[in-house]
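Just one protein chain is left out here, and the rest sit where they should.
First chain written, first letter: the chains are A, B, C and D, and each begins at residue 1.
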Amino acid sequence: MGRGFLEAFFPNFRLKEELPMAIFLQVVLDGLLNGMLYALITVGLSLIWGVMDVINFAHGEFLMVAMYVTYWLGFLMNVDPLISWIASAAFVFILSVIVYKLVISQLIGKPPLSALLATFGLSMLIKNICLNRFSPNFKLLSDTYLGGRVIPMGDLILPLPQLVIAIVSLIVITCIYRFMTRSRTGWAIQATAMDRDAAELMGIDTSKIYALVFGIGGACVGVAGGLLPMYMPVHPEAGSLFSLIAFVCVALGGFGSIVGSLLAAILVGLVEALVGFYVAPIFKYVAVFGLYLIVILIRPKGLFGW
Amino acid sequence: MTDFALEVRDLYAGYEGVPVLHGISFEVKEGEIVAIVGANGAGKTTTLRTVSGLLRPKSGFVKFYGEDVTGLPAHVMVRKGLTYVPEGRRIFGKLSVKENLELGAFKEENREVVEQRLEWVCSLFPILKERLNQKAETMSGGEQQMLAIARGLMSAPKVILLDELSLGLQPSLVEKVLQIVTEIRRYGVTVLLVEQRVLEALEIADKGYVIQSGRVVMSGSSKDLLESEEIKRAYLGM
Amino acid sequence: MSCTKRGRKLWYGVLLLIAVLPLIPGPLQSPFAQHVLVLTLLFACMSQAWNILGGYCGQVSFGHSVFFGIGAYGAGMAVVTYGLTPWPGAIIGALLAAIVSLIISYPCFRLKGHYFAIATFAIVEIFNRLFMVWYWVGGALGLDYPIIEEGWKNFMWFQTKTQYYYGAFGLFILIFSFVRWMEVNKLGYYLKAVRDGQEAAEALGVNSTAVKLTAIAISAFLAALCGAFFVQYNLRVDPPMVMSLDMSMRFVLITILGGLGTFWGPLLGAAILIPLQEYSRAIWGGLGGGVDLIIFGILIVLIVTRQPKGVMGFINLLTTRFKATKGGDD
Amino acid sequence: MALLEVRNLTKKFGSLVANNDVSFDVEEGAIVGLIGPNGAGKTTLFNCISGVYKPTSGKVFYDGTDITGWPPHKVARLGAVRTFQVVRPLIDMTVFDNILVGAFLRTSKLEVASEIAESCLKMCHLDDHRDKKAGSLTIGLKKRLELARAMATQPRLLMLDEVMAGLTGTELKEAIDVIKDIKSRAITLLVVEHIMEAIMPIADKVVVLDSGVKIAEGPPSEVVQDERVIAAYLGEKFSKRLREMKA
Partner (left out) sequence: EEKVIKIGTLFPLTGPVALAGQRCKAAVEAAVEVINNSYPDIPVPLADQEGILGGYKIVLIHADHQGKPDVGKSEAERLFDQEGVFAIIGSYNSAVTKPASMVAERRKRIFMCGASSSAALTKRGTRYFFRIAPTDETESIEFVNFIKWLNETEGTNYKTFGVIYENTEFGKHAAQEAKKAIEEAGFEYVADVAFNPGATNLNSEVQMLKGKNPDVVFGACLGADYILWIKTMKQLSWLPKVSLNYCSGYQDPLIAKQLGGDGDYFMGTTGYSPELAELMPAVAPVEEIYKSKIDPPVPFDSDSIQEAVAMLVLAQAIEKVGSLDTEKIVDALYANEWDSPLSLGGKVAFAPGGQNIKAMSTITQLIGGEYRRVFPEEFANAEPVVPMPSWDQRK
């Protein structure tokens, strides 16, 4: 088989080398921060999936749209992402609700795969509309307030944009979690997820609930997309890999479980960082997807699935 | 104006191109127990689904206390005071019994009122009281059926539609449940009942309608129906 | 049983139609039209292979591009790496795909619904990335065919597409006949039974594990044959071309669009989606603004929201309406 | 030797004991009724016999073979077939195809299977619904479909879990005839039913469970008189009516 199998797969296998603790900590920190970002994207997807049983293939595109909103607000009106993310989230919320009304609502209760097909079409549509309108150019906000800033902590470097994203992510997820478990609407959402007709019979306006859930799911990813341009360039393909990772996180955490999504996303972030550094960067997603398979072997319904 | 709690006229409905109801009409007075009986597949469930708003009728109308409510979605009907307890239980399996019951009172925002109703249904169904924290899906078939009724009552409806109430209940419970139905009426709730146990149903009902292939083929007071030869032959197996 | 008689007539009719399609003079004889026809047949075949597992057996897999890819690499390596004809490579690839599918199914079949789907999703990504760095199979550089003799021996032609067309037609007959046979035999019923209710099926004596394994192995085998055809057609293979989520999605989309778990679904889906994709690209692709993909996206959304059960759902609706009106006359 | 022997069967869910040391026999050719209050553990017992659950302890013998813990499809192949209380139709398949799946257990030939399915279809009065999707049937019809499908496997032991629930009196009569018909084909039956009017006239023996424990076993006429059964299960009104019926 040509050159040795192992050598082929691990061109820069490097576990043997001694590495200082500080680097390890830095890798873990980066993984953690990225994990928090994934969590924000995952929660939205998970919510939609868990409640409506709709696989939103356009999730990554919602992210991309949010990034564009922030970009344009920054570029045309000089609004910093630190502020404009709110607008981006709101924009995607509205976009999601519109998408729900126009497309998804017609597919509720229909074969579940039809929604998949529709969102796939949507993703293609959104991506290429952005390509058409905004050109395929990579757009980067040059002078954001936090862009490139770091807090040095001894040997460790704490990147501020990522830190802010992580904090916002934690806040948003906590809010959603409390909303889902403590509020009456949250209850209604759970009931709707379990049995739509029965929920309707409890006096719950389930189409409103669906629109709301789709909107919240979109808003979550909108928050993420609104903050990302602090250090990420925007272009029509920007959402693709994020959504891929989010899909795995959702299943890894267990569909519809918010805590599960959070933990799964952090786990994925860590594995990605550690494997990327200690094995080889190209294997980081192999490891992430492999991790999913292993976890699912032990817990077929994900970490927190019921 | 009209003294009907529920009035249904010429209802046509069906599923995806398959017509099931062909002009159903009936009426229920406030405080009555009305039974709808009929063979398997006659359209009883479809009738209740249409009245409760889960299914949109093709034509015809439904009036609730004189107000035209045709085609209103189910959640609006619940708010108006009409609750449907569907066949096949449809409880929220992953939630506890208590959570199921509280969801039943979803439209009620006052905690105290909810607590009161909880106590009320627990007194009607003592078994539930013992199981308040059990996951609903692990309860036996009969227990689930009782939970479904109790949950329906939690919304304190003016009119309750009960579908296949006794399905899968042990004999003593059938007796009990039917007794509860008569009790419910004493709390001022109007009952529309669908039952296969024609005999038992008619025994507690004031009035009955017989549905066959989506049409009302017979109606009258329970007594008359119970004595009718046709009913005896076709439904009581005598 | 008049129903099956009509079915047989339809089947022979379609076979005949496909057989003579490239012989019809006129627009269909242009090389591009022939290209569209070849792709349509190929993707109909591939979607049908997917349909065995995804439609009939209800295990919606996003992982079929792995099998497709293994078949493609089988043929590709036979020609490029070992200088053979593609035939042994295709067969070995297909067998390997079946074996790989069985190994994969061990963890995956314990999973239900979406968990299964995401697991297969993960598997594609793993395979894709491993193949990208695996020197033996060409890694990211892929395999490019040398210029060798054309003809059936090497299964490649440069001037015309007619032979490719009949090659695809052969594949079509193989796969569709198999599914036709399956539909009216124990296997077909068992597949559907497992899809609609595994526990109920088991209570009726159906060994659901065995049934699912059979389904995935056959499905993977046939998918790999399609993959082999695909490389022979494109004369190049690299991981993103054949082993990507994108490719998997196409099989799923075509089948859903045509009608999941129906015999004609994959053919109808391919007959709509592939020409739509190819012609819209030919007409609008050159504009450069992704106009073709925008239109493509809109059409998909429109079709699905109009008829969530796919084209077959639409046809079924028409026939029941037709029957109903006829029944009314009687 | 009895066709089915249940020996000291116990099934626990965590701390809940659903079946507690249950033993009884089902003799070849008999109709055995299994009754008991809601939640007594009847369905759980069915699940243990048919292989859906593994019993916590105890054994199940079928025709002398120890089938404890066998997977469901193997049990079914031996000839012990059950229906589900919570109906499980193969929703996207037609009624006829549902039955056909059962019929394929004993043959691989479509023609043969079709014949079997056809006769079961007739037997359960499902002719009118032949080409309907099973998912669109009403509950009552789905129950009949469960029965037809199980019959199509040509079982030796048929275990019915509340197939007669939801029938009107007249339909019940027909159903009883069907069951008698089944019995006449030398098929042994184990029947769970809450409708006493149905079970009492046909059962050779009735086993009563309460809270997972067997509390009575014997001919129907005796069981109906049993104070414990009346208290736990029948209630006054029904026991009176049943006694009247007998009279």
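Throughout what follows, contacts are C-beta pairs under 8 Å (C-beta built on N, C-alpha and C of every residue); 3 or more make two chains touch, one makes a residue touch a chain.
Given the structure is predicted, the values throughout are model-derived calculations rather than measurements.
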{"item": "Partner chains on view for the chain not depicted", "value": "A, C"}
{"item": "Residue of A:L131, A:V168, A:L267 or A:L293 touching the missing chain in the full complex", "value": "A:L131"}
{"item": "Among A:L102, A:I157 or A:I294, the residue in touch with the chain that has been omitted", "value": "A:I157"}
{"item": "For subunit C, residues in touch with the removed chain", "value": "30-32, 35, 39, 129, 132-133, 139-142, 144-145, 147, 158-159, 230, 233-236, 238, 240-241, 278, 281-282, 285-290, 292-293"}
{"item": "Touching residues (missing chain, whole complex) on subunit A", "value": "11-12, 19, 23, 26-27, 30-31, 34, 37-38, 128, 131, 135-143, 147-148, 150, 157, 159, 231-233, 235-238, 240-242, 245, 272-277, 280-282, 284-285"}
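Rule of thumb we're sticking to: only the chains that are shown with their structure count from here on.
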{"item": "For subunit A and subunit D, chains touching each", "value": "B, C"}
{"item": "Interface with the most contact pairs, given as the two chains involved", "value": "A-C"}
{"item": "Most widely separated chain from subunit A, with each centre as the mean of CA atoms", "value": "D"}
{"item": "Approximate Å spacing (C-alpha centroids) for the pair subunit A, subunit C", "value": "31"}
{"item": "Subunit B and subunit C, separation of their C-alpha mean positions in angstrom", "value": "49"}
{"item": "Interchain centroid distance [CA atoms averaged], subunit B/subunit D, Å", "value": "28"}
{"item": "Multi-chain contact sites of subunit C, meaning residues that touch two or more partners", "value": "none"}
{"item": "Subunit B-facing residues of subunit A, complex", "value": "184, 187-188, 190-191, 194-195, 197-207, 306"}
{"item": "Subunit D - residues contacting subunit C, complex", "value": "50-52, 71-74, 76-77, 81-84, 88-93, 97, 100-102, 104-105, 108, 110, 113, 134, 149-150, 153"}
{"item": "Partner subunit B, residues of subunit D touching it in the complex", "value": "13, 16, 36-40, 43, 85-86, 129, 136-141, 144, 162, 165-173, 194, 196, 232-238"}
